[in-house]
Structures are given as structure tokens and as C-alpha cells.
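Apart from one protein chain that is not included, each protein chain of the complex appears where it belongs.
On to chain A.
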Amino acid sequence: MSFDNAYESLLGHEDAHWAFGTGFAEALVGVNREFPSTVDRADIAAYCLMLGDDALIMAQRLAEWCSRAPELEEDIALSNIALDLLGQARLLLTRAGEVLERDEDSLAFLRDEREFRNVHLVEIDCGPGPGGDFGTTIARLLVFSSWRLALFSRLRGSADPVLAAIAEKGLKELAYHRDHAAQWAVRLGDGTDESHRRMQAGLERVWPFVDELFLAHPVEAKLSGVAVPSAELRSEVEGVLEAVFSASGLTRPADVPTARVAGMAGRDGVHTEAMGFLLAEMQHLHRSLPGATW
């Protein structure tokens, strides 16, 4: 059998076995999707958008490292972590979309910057662009996965069955991501002078965005039993980070209060200057060719 191109030889006459392109089934098909009766569905949607956007934007940033990491194994690692987070984002945006009557693609690709509810930590440029390097990306991944792991371990008890199931499923993935980042932080922090310097610089770069992770959001109070109060997470996350710092010789940077505009930050749709560029790249194809499939 001869083929004109490599794709054809892979596919033969049957492409149903291959997972690529568009046309995936909706992420929550067949899952029990009852909403708890004690809270407003709109609040659940708002909360799912926050957690979904965190994962989506973090996945986009991690995917930027594909083919640009220091070694091939790290290309694969960061892309795999991105894929796990993208999976979490699909589930969470689909859940939000049940209330908002929009599908996951429309939420990911057709919202403008002010409609995104992610924290600033996930959107800033930590490399491979000019905003950082591998050490900075590891610093962000360490903080992000430590925080999200603490959040998901509590979210397992949520009164919303979908949130509880997403948390239970995502927990082990996040534990693996956190261990990966922590082991790199120790290797770099306790390595050469240069690796230590760059790992420490990475921490200094991301630290101003840590405080926002623990700010209470009004929707959490309205979702008693469903959402996790952000302030509750601080001591567990700090304990994990301290353990990494003491094993690696890294120094905890000085705390910086969350930068806000008129009292608003990422959860309110007010983002840093990096966000517009990120969305331009992420949404370009979908907006240029509406409904494109391949």
C-alpha cells in the first residue's frame, strides 16, 4: 500500500481510532449533573468559571514551552501537565456552560479579556518569552499546583456532585504536578550558583501574585458547602512551600499585597497586560475561522 503523505499511511482508510482535531464529545456527557437545591445555579457557574479559567490559562502558558524546554523530557512533562489542566478546564467550563447556555469552546474562545475570571498568577509571562525562564515557570507551577491541590482536596466534599467528582479526579494529577515542580525547585535551588540564582529570581517574579490566591471572593460566601473559602488554604500551602524552601536553600520572598485596579483583580475580570496577548494567540484560529473543524 503506498501513500502520498505520512498522515495517510497512519490513517489507512479509517481515522476513527485517532484522537486529533475537533469534534470531541462534550466533556460531561453521561455524568450526573444535578444541581444542589440550596444554592443559586448562577453562583455555581461563576465559581466554575474561576476554577476553569485558572486551568485553561495555565495550560496555555505551559503549552508555550512545548519544544522550548531545556530538555526533551521537560517538553513532554510540561505538555502533559498542560493536558491534565486542559481536561479539568473542559469539565469546569462545560459545567458553567450548562447554566450560561454556552458550550466549552464558546467560553474558551469567544469571551473577551474582561470576561475571564482567572487569577493573575496563571496569565503572567514566566517564559519562554522575555518575562521569565524555566526557573520562573517552575516557581509558578510549584505555587499553582500546591494551591490548587489544597483547594481540590477540600472540594472533594462539595455539595455539587460535579465539582466533587472533578476534584476527586484531578487530585492525583495535581499531586503529581506539585511533586514534579517541587523536585525541580530543589534540584535548581540546591544546584549551582547559577541555577540557584535563577530559581530564586523566579520566585521573586511570581511572589507578588501569591496573595490573590487566598483572597475571599463574594461568591464563595454564597456557595456554602459547595465552594472552598480561599482564605482557608493559606496555611496548608505555606507549609508545603516552606518545606520546599528549606530543602532547597531558597528564600521565601517578601509578601506583596495584591495589585488591584479600583479594588478589582483577576476574579473580577481585571487582568495584567499579558492577558490580551495570551488571548490573542489562544483565540486567533477560532475567531478567524468560526466553526472550523479538521
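Going forward, a residue touches a chain if its C-beta (ideal position, glycine included) is under 8 Å from a C-beta of that chain, and two chains touch if they have at least 3 such contacts; residues count from 1.
Keep this in mind: contacts and distances are computed from a predicted model.
*Asks:* Of the candidate names "Amidohydrolase-related domain-containing protein", "Ubiquinone/menaquinone biosynthesis C-methyltransferase UbiE", "Phenylacetate-CoA oxygenase subunit PaaJ" or "Sn-glycerol-3-phosphate ABC transporter ATP-binding protein UgpC", which one corresponds to the UniProt protein name of the undepicted chain?
*Replies:* Its UniProt record gives the name "Phenylacetate-CoA oxygenase subunit PaaJ".
*Asks:* Sort through A:Cys66, A:Ala159 or A:Ala175 and give me the one touching the missing partner chain.
*Replies:* A:Ala175
*Asks:* Touch as defined at the start, partner being the missing chain; which of A:Val119, A:Leu141, A:Ala227 or A:Val244 qualifies?
*Replies:* From the options A:Val119, A:Leu141, A:Ala227 or A:Val244, the contact with the absent chain belongs to A:Val244.
*Asks:* Quick one: which of A:Glu113, A:Glu204 or A:Glu236 touches the chain that's been left out?
*Replies:* A:Glu236
*Asks:* Where does chain A touch the missing chain, residue by residue?
*Replies:* Touching the missing chain: residues 16-20, 24-25, 28-31, 73, 76-77, 80-81, 83-88, 90-91, 149-150, 153, 161-162, 164-166, 168-173, 175-176, 178-180, 182-183, 186, 236, 240, 243-244, 247.
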